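Sharing a structure, written as structure tokens. Questions coming.
Here the complex is missing one protein chain, while the rest keep their positions.
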Amino acid sequence: MKFHTVEVEGVEALGRYVLLRYPWSGAIEPGQFTMARAAGYPTTFDPFLARPFSFYDHDGETASLLFEVRGRGTQLLAGAKETIEVSRPLGKGFRVGEENGRSLLLGGGVGVAPFKFLSRRLDELGVEHDVVLGFVDEGVAGVAEDFPRAKVATMDGSLGVRGTVLDAVGDLSEYSAIYACGPNAMLAAVKKAANGIELCQLSVEERMGCGNGSCNGCVVPTKARGLVRSCIEGPVFDAEVLAW
Amino acid sequence: MKFHTVEVEGVEALGRYVLLRYPWSGAIEPGQFTMARAAGYPTTFDPFLARPFSFYDHDGETASLLFEVRGRGTQLLAGAKETIEVSRPLGKGFRVGEENGRSLLLGGGVGVAPFKFLSRRLDELGVEHDVVLGFVDEGVAGVAEDFPRAKVATMDGSLGVRGTVLDAVGDLSEYSAIYACGPNAMLAAVKKAANGIELCQLSVEERMGCGNGSCNGCVVPTKARGLVRSCIEGPVFDAEVLAW
Amino acid sequence: MVMERRKTDVGLSVELFGRRLETPLMPASGTLSKEAVEEVRGVYGAILPKTTTPLSRDGNPTPRIAETPAGMVNSIGLQNPGVDEFMKNLDDFDLGVPMFVSVAGNTVDEFRELCERVSADERVFAIEMNLSCPNVEHGGLTFCAGASSVEEVVSACRGVSGKPLSVKLTFEGVVENAIAAEASGADAITVMNTMPALTVDADARKVLVKGGFSGPAIKPVAMRAVYDVSGAVDVPVIASGGVSTGVDVAEFMMAGAAVVQIGTVSFVRDPEEILGEFEEYLRKHEMSASELIGCLRGAGSV
Partner (left out) sequence: MVMERRKTDVGLSVELFGRRLETPLMPASGTLSKEAVEEVRGVYGAILPKTTTPLSRDGNPTPRIAETPAGMVNSIGLQNPGVDEFMKNLDDFDLGVPMFVSVAGNTVDEFRELCERVSADERVFAIEMNLSCPNVEHGGLTFCAGASSVEEVVSACRGVSGKPLSVKLTFEGVVENAIAAEASGADAITVMNTMPALTVDADARKVLVKGGFSGPAIKPVAMRAVYDVSGAVDVPVIASGGVSTGVDVAEFMMAGAAVVQIGTVSFVRDPEEILGEFEEYLRKHEMSASELIGCLRGAGSV
């Protein structure tokens, strides 16, 4: 896979997460992701693999990633000063434009990531939508502020509604389309709750070796075709396709 | 082995070499070395081992290293901005104070490294000495400037005398002590040429795994005791001890 | 055109099975998808898709990927659509360079049938026999478990195939197995496959991925295996294991490889860069690729 060295335009804390911006003028679809790593050209062994991140936003000139520092890869990215290395935008993003009414965007934890960009796109298309975000606690308030229209739920009730992201949603049947991103367990719960809603798209999360279909590492179970690669056929899947 | 995180006080080019300074208030003897690496606490895999470097200078507060960029380790050190990691001073340095006349310091290539410090020490002890430095070409002129009293030889004659460091020395028998550092081949030549001079000390260079005697990687052949570890019993050896 | 420049510039090509490969690089099986094939046009001298098996295989559940220091462990489990579907779509991998096909069976018969089947296809230049799969007739040990099972399976395939056969071996017993493969009619030995390994999720205290270990970390082991095998057999050796730079390619060729496979590193680098570095090595040292082969053992060493 080809990696592109890009300038870091900014790294800042957003609540407990990190927002990193870099110039990218090519096309990106909401829901697509990039494989990214701190600079180490031609390659670094520490860590060895690049990491997948959804695009948080893209205005045509600047792309941004929102991530949680978990291990070595995200730690080095959070400390990046001059350049990082990114792949081209990968995977299949959200299908938009088929809604015939209000849409609901459900983000769990750092699963909020793709929704800044999706929300921007839906605004452009004039699609009415609500954003509901679920967090563990208020440590992520900074992110919520970046979604002024969003309803927020926290597990400990320290911000917004106490409970899960689904607890904060009123009647799901009001919506003609649901978009969800978060831990796979949350996605499974959304899928169950969204039963009957035709357009329910889930952005799944699997460990990735390559991001371009080569390793077969990132598969998810589908009803019709067994295990398929989420980096090529996803990361966004129609809920009904998944054998969850 | 314990590594200490130290601030980088400065990194600058000295000819084709790099001079790196960091605070160190503990005792250091001329001829001792440190195992150093770019920051990567608690450890980095890229590269994995630390690198041995002689002390270029130490004024009691600031220690400095002079090195040539060869591979990954030196490349990262040359780019160090905030901190690096160093071991305590290691090995046996030059014995000084036993000279009964003029001393000669012979540095080949980046083998000049320990002689700034040794020269300083000899000055303090009031030992008269000459410094002769041999380089491939004038690309290292910046280093020679840091040794204003030194005689210089270059293989291509672009600076100073044309030839090896030994070609630039007059009569070796004028000296009561010789100190040499450079490629092992040069050291062997110095040893041969210094035949008869009682105090001839050579700083040898072997690949090192640990620097503290643990791996047995850095051995040099001695006449009396077979292969001995140069990180513990050296890197400075009396020429006559070595079975070269 | 990129390839044009190469051909005239330094001597990149090598000969394998009587045919000229434009570069001594090819993908390692299972590390290049059809979606990524266009990216490597002009880089590889031969092509090699993922191993195919008689029937489709779903492979193992996720997680299938774990990172390790300078490497990774995978447990894909030979997921593939089965040989029928595979051969139907073989042209997805056609870059106009010789096409290898990698096969694996669970029994000697399966191997024989696969080889027969694949050999009948004109598009196939050569076959790589992936022996790192469980030999179900021998209690789940792989076909690499001993020289006798190597002999049995290679002889069976030799009997039905007129195509060049490269036998891909794991590290354990590699020299003995290579000798057995050559004696049974192998035209080349691919050295080596991933190594058995285990990773753990320390917080969950569960096995994370139990599987095959690959990447730069294993390079010194693969180098040793290539060196030892190329000293023990006369057929060409195809190297696989931990290549990450063009200098690594040169090193594997010095150690005895005629062709070098690019595997895991292609997930984190563009193979084109690796070829570029290899060309730079050749230019700097004024050597051609084929002069490098085996030069550690004498002749070509400086």
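For reference, chains read A, B and C in written order, and residue numbers begin at 1 within each chain.
Throughout what follows, a residue touches a chain if its C-beta (ideal position, glycine included) is under 8 Å from a C-beta of that chain, and two chains touch if they have at least 3 such contacts.
Please read these numbers as outputs of a predicted model, since none were measured by experiment.
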Listed residues A:17, A:45 or A:175, member touching the removed chain: A:45
Which residue of C:16, C:195 or C:235 touches the chain not shown here: C:195
Hidden-chain contact residue, picked from the options B:25, B:195 or B:214: B:214
Touch residues of chain B, complete complex, unshown partner: 1-3, 37, 42-43, 45-50, 206-220, 226-227, 229, 232
Positions on chain C contacted by the hidden chain, ascending: 68-71, 73, 172-173, 195-200, 202-207, 210, 213, 215-221, 223-224, 227, 242, 244, 247, 250-251, 254-255, 281, 285, 292, 295-296, 300-302
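To be clear about the criterion, only the chains that are shown with their structure count from here on.
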Centroid-based (C-alpha) most distant chain relative to chain B: A
Length of the line joining the C-alpha centres of chain A and chain B, rounded to whole Å: 54
Separation of mean Cα positions, chain C and chain A [Å, integer]: 36
Inter-chain centre distance, chain B versus chain C - centres from mean C-alpha coordinates, in Å: 46
Interface hub residues of chain B, defined as touching at least two other chains: 45-46
Shared interface positions of chain C, touching two or more other chains: 69-70
